[in-house]
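Here the complex is missing one protein chain, while the rest keep their positions.
Chain IDs A, B and C follow the sequence of writing; residue 1 opens each chain.
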Amino acid sequence: MGLLSKILRTGIVTEPLGAGDSEVVHLVREVDAEARRLFGRALGIREVDSGSCNGCEIEITGLMSPVYDSERFGFHFVASPRHADLLLVTGPVTRNMEVPLRKTYEATPDPKLVVAVGDCARTCGVFAGSYAVAGSVDSVIPVDVFVDGCPPEPTHILRGILTALQSGRA
Amino acid sequence: MSPWLLGPVQAALALLLAPGLVGAIRWMKARLQNRSGAPPWQPYLELRKLFAKEVVVSNNASWLFRAAPFIVFGSTVAVTLLVPLLAVPLPFDGAGDLLVVVYLLLLGTFFLALAGLDPGSPFGGMGASREMTVAALAEPTMALAIFALAWSAGSTNLGHIAARVLATPTEALAPGHVLAFAAIFVVTLAETGRLPVDNPATHLELTMIHEAMVLEYSGRYLALIEWAAALKLLVFFTLLGNLFAPWGIAAALTPGALLWAVLTLVLKLLALGGVVALVETHIAKLRLFRVPELLSASFILALLAVTASFLLR
Amino acid sequence: MSPELVSQLSVGGSTLVLLAGLAMLWRRGVRAHIGAFTAQSVALAATTAMVGWFTGDWQLWAVAALLLLIKGVGIPILLERMARRFGTERELEPYVNTATSLLVGGLLVLLAYLVTAPLVSVSQLPTRTGMPLAMGLVFVSLFVIISRKKALTQVLGFLMLENAVALLAVLGTHGIPIIVEIGVFLDVALGFIVMQVFVYQIHETFESIDVEQLNRLRE
Partner (left out) sequence: MRALFLLLIAGYASGAAAALALGSGALSRWASALGAIVGASAGLALAAGVCIRGATFSLDAPGFFGPVGGMAFTLDSLGAVFLALTSLVAAPSALYGAGYARLWEGRPALRQVGFMLNVFLLTMSLVPLADGTLTFLLVWEGMSLSSYFLVMTESDQPEVVSAGQWYLAMTQIGLACLLGSFLLLQSGGPGGFSALRAAALTLPPGTRDAVFALALIGFGSKAGLIPLHVWLPRAHPAAPSHVSALMSGAMIKMGIYGLLRVSLDLLGGGPAWWGGLVLALGAVSALLGVLYALMEHDLKSLLAYHSVENIGLITMGVGAGLLFGSLQMPAAATLALVAALYHTVNHAVFKALLFLGAGAVLHATGMRDMNRLGGLIRGMPWTAALFLVGSAAISGLPPLNGFVSEWLLFQSLLPGIGAPSPLVAVLMVLSLGMLALTAGLCAACFVKAFGITFLAIPRSPEAAAAHEVSWSMRAGMVVLAVACLVLSIGAFEIVPRLSSFVAPLVGVAGPAPSFSVGLALQTPGGFARMSPALVAAGLALVVLTAWLAVKAFASRRPVRVGETWGCGRVVQTPRMEYTATAFAEPLRRIFAAVYRPSEDVSIDFHPDSRYFVQSISYHSAIVPWFERYLYAPVISRIRSWSERVLALQSGSAHAYLTYLVLALVLLLGWLVVTGQP
C-alpha cells in the first residue's frame, strides 16, 4: 500500500508536450508526427554498444525514463534486431565488435535506419588510433544520422532519431 | 442474428480487442510508473508495422519455423470460437469444452517451443525448455480448477458453467468457486508470460521465457505470434471474467443484449488488466527455480477449491 | 441466516484460516510469517463471530473479541518485537523445500478430509463442513513445527496449532464455555512467554535462532 500511495503522490512526471522549453516541445511534436508517418508510430529500437564508455548508454537510458518517456511516441527498445526498425549505435567500433555490429545490421529486417550516437561513433573520440579500435561506425555499416556530443543529451538523441526518420531512406 | 454467425463474430471481436487489452495493460503500468506511456492503441500500430516489414529467416530454420506462426495463431483463434465471449447459448458449445480450450492452447505452445528450437539458437532452446516446463507444471492446477468448477456446474462445457452461475448467483461466492478463480488467475500469469513468472518487457535474454522463443521471428510472422499471445491473454481473462462472474453476458441474440455484453466484457477485461498491472508494479520476477513454488501454491488453491466443493456437496 | 449460507461461510472462513497456515509454508520472511498469523487470527475471529451470530450465543462473540484482541493484535506486536530484536532471519533452507512442503500440505488437507469424514457424517451442525479444513490446519501446523528450523517459525507453528484447535472447537461444538476458553488463552500466553524466553536464550547462546544449532550442544 505504501508503494501505491507514493505512486499517487508523485503523479505523472513525464514532461508534457505543451509546457517547458519551447524548442523541446517543438522537437517532441515533430518526432511524434514523423514517427506516425514513417513507421506507423511504432518504432523498434535496438541499442548496440560497439565499444562505448557507457556515457551514451546512460543518456539513452534517460530516454526511457519517466521524464522523457520515449514510449509515448511509440518508440520501444527491443530484445532482438529481428524486431527492430532502427539501430542506435554508440562508441567507436572496437575490433571485437566489428563483426557483431555488421551481423546486427544484417539481422535487422528492411526498412531499417541507423543512428550513431556520440562523438566516438563519428571520430572515435579519445580512442582514435588505438590498436583495439577498428574505426568509426560508418566505416562498418551505413549510418543515416550522427548525433554529436560527449555524451549527447536525450533531447539530442531524440532529434537524431527524428532526423533519421525524416531522411526517408526507409 | 443467427446463432451460427456468433462464432465468427466472437473470433473477430476477440481479434479486435486483444491488442487493445495488451496496450491498456501497458498504459496502466506506465501510469503506475508515473510515466505518460504509449496510448492503449499502440499494439495495433505495432502489428500494422510488422505486417508491412520484411521477414528475415535463419538459414538453419526449416519449414516448421514458417508454419508455426500460423498454427500458433490458428489454434488460439480456434479457442475464441469456444469461449463464452458474448452470449451464453454458445453455437459451438458441443464442439469443445474447457479441456479442449486447454489442449488447443497447449498445441500453440508446443509448436512455438518447436519453432524456438528450430533455428538452433541457444536462446530459442532455453525459451522452449522453460516454456514447456512452466506449461507442464501449470497443467495440474488447471485440471483441478476445472474439476472444481465443473463439479459445481455439472458440466465441463463453458456455456453450461456460465449459465449455471447466472442461474444461481450465490454460486459465484462459494468458496470452491473463489479458490478456483484464484488458482486460474495464477495460472493465467504463468501461461501468458506475465510477472512474476516471465517479464514481458525484458531485454535480457537469460531471464526470458516467451521472448526467448520468438527472438528469431520478424515481420509478419512476429506479428502473428504477438497477436496470438495477446489473444491468449484475452482468452484467459475471458475465462476468468465470464466463467466466474458471467453477468452482462447476453442470454439472447438481440442487438441490445449483445452491445451490453460487449460493454461488460470490455469492462471486465480492463478490470482484470488493471489487477495484472498492479501486480506487475508490486512484485519482482521470480527466479526460474522458484516458479515451481508459485505453481505449487496455485495447485494448493485448486486442491482446496476441489476440497471445498467436496465439503459442500 | 440460512443453514446453507452458514455452511458456505464456515467453509469460506476455515479456508482463509487454512490458507494463512499454508502461507507459512510458502513464504520465507519472518515478517510474512507474522502477517500470515495475524491474518489467520483475524479470519478465525471473524468465523467465530459468524458462528456466534448464527447461534445467538454471546459467549462466542466474547471469544471472537478476545481472539481479535490477543491473537490479532497482542501477540503479533510481541512477535514483531522479537523479530526486530533478532533481525529478520529468513527461513532459507527448511528441512523440506518449499514446493514439496506445499504439496505435503495439500496431501495433509486431503488426509484430514478422510480422517474427519466419520465425524462430519454424524454431526448435524451446519458448521460441520469446515471441520476437515480445521483438522487440516492442525496437521499443517504440526508439519510447520517439524519441517522448519528457525525457533520463531516454530513458535508461530505452535500458535497456529492453537488457532486450529480453537477453530475445530467452534465449528464442531459451537464453542466451548468461555471459562475454558479463557483458561486456554492463559495457557497459550504462558506457553508463549516460555517459548519467548527459550528463543531469547537460543539467540544469546548461538547468535542465531536456528534450532539446528542446538545440535552443537552435544559436542
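We take it that contacts are C-beta pairs under 8 Å (C-beta built on N, C-alpha and C of every residue); 3 or more make two chains touch, one makes a residue touch a chain.
All of these numbers come straight from a predicted model, not from anything done at the bench.
> So there's a chain missing from this view; which of the remaining chains does it actually touch?
A, B, C
> Of B:36, B:121, B:238 or B:264, which sits in contact with the chain we cannot see?
B:121
> Which residue from B:46, B:97 or B:198 sits in contact with the chain not drawn here?
B:97
> Just one of C:18, C:51, C:67 or C:99 touches the chain that is missing; which is it?
Reading the full complex, the residue touching the unseen chain is C:99.
> Touching residues of subunit A against the unshown chain: what are they?
Per the touch rule, subunit A residues meeting the hidden chain are 80-82, 97, 99-101, 103-104, 106-107, 109-110.
> Residues on subunit C that touch the omitted chain in the whole complex?
Residues of subunit C in touch with the missing chain: 97, 99-100, 110, 113-114, 117.
> Quickly run down the residues of subunit B that touch the omitted chain.
Against the missing chain, subunit B presents residues 11, 51-64, 70-71, 73-75, 77-78, 81, 92-97, 99-100, 103-104, 106-107, 109-110, 113-114, 117-126, 128-130, 132-133, 135-140, 142-144, 147, 150-151, 154-157, 205, 215-216, 219-220, 223-224, 288-289, 292, 299, 303, 306, 309-310, 313.
One rule holds in what follows: only the chains that are shown with their structure count from here on.
> Testing understanding: with touching defined as stated, what is the shape of the graph linking the protein chains, line, ring, star, complete or other?
line
> So, comparing each chain's Cα centre against the centre of all protein Cα atoms, which one is closest?
So the chain nearest the centre of the shown protein is B.
> Considering only C-beta pairs in contact, identify the chain pair with the most of them.
Chains joined by the most C-beta contact pairs: A-B.
> Just how far, in Å, is the C-alpha centre of subunit B from the one of subunit A?
Measuring from centre to centre gives 33 Å for this pair.
> Per the centroid of Cα atoms for each chain, what is the distance between subunit B and subunit C, given in Å?
36
> Could you say which residues in subunit B touch two or more other chains, in rising order?
In subunit B, no residue touches at least two other chains, as defined above.
> For the complex, give me every residue of subunit B touching subunit C.
Subunit B reaches subunit C through residues 170, 173-175, 178-179, 290, 292-293, 295-297, 299-301, 303-304, 307-308, 310-312.
> Help me check something: in the complex, which residues belonging to subunit C touch subunit B?
Interface residues on the subunit C side: 5, 7-8, 11-12, 15, 18-19, 22, 26, 98-99, 102-103, 105-106, 109-110, 113, 120, 129-130, 132-133.
> Write out the stretch or stretches of subunit A touching subunit B in their complex.
By the definition above, subunit A touches subunit B via 3-4, 7, 10-14, 16, 39-42, 44, 66, 69, 71-74, 76-80, 82-83, 85, 107-111.
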